[in-house]
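Heads up, one of the protein chains got dropped from this complex, but the rest are sitting where they should.
Coming up: subunit A.
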Amino acid sequence: MKDIEELQFPDDVRYSKDHEWARPEGDLFVVGISDYAQDQLGDIVFVELPETGRELQQNEEFGSVESVKAVSELFAPLAGTVMEVNGALDDAPEKVNQEPYSDGWMMKIKPADKADFEALMDRDAYLAMLKG
């Protein structure tokens, strides 16, 4: 378990109150969980991701992560269609712990409304919430 100062919070992504992040990539958004979330969960042993093609509402549950502590739900930071999921997490769920913002990504979604992204928190707002 780390102090907030020791965790990584890149500023090229935006954050949800449920600790997911989203990053624009062409017409899509890549989604994962924050360094804070993976640190709180502890070692992740299984990641359950949605089928591609699934339509998600904002804040809808899109999967779950199982750590040695508990199973936690994942919530979509923005509405849209699931275009791709990170199949590499099936065999290597530890990537979420090691590289939450790169190799540990979870899904790519085609947004229903790009304004959802703008409404998410930037780095400073997310840090302020964590320190709240």
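Quick notes on this structure:
As a convention for this text, a residue touches a chain if its C-beta (ideal position, glycine included) is under 8 Å from a C-beta of that chain, and two chains touch if they have at least 3 such contacts; residues count from 1.
Going forward, contacts and distances are computed from a predicted model.
The chain that is not shown carries the UniProt protein name "glycine dehydrogenase (aminomethyl-transferring)", picked from "glycine dehydrogenase (aminomethyl-transferring)", "Fe-S cluster assembly protein SufB", "4Fe-4S dicluster domain-containing protein" or "Glyoxalase".
Interface note for the absent chain: among A:32, A:93 or A:111, the touching residue is A:93. Subunit A residues in contact with the hidden partner, per the touch definition given at the top, are 1-3, 40, 42-43, 45-46, 66, 68-70, 93-94.
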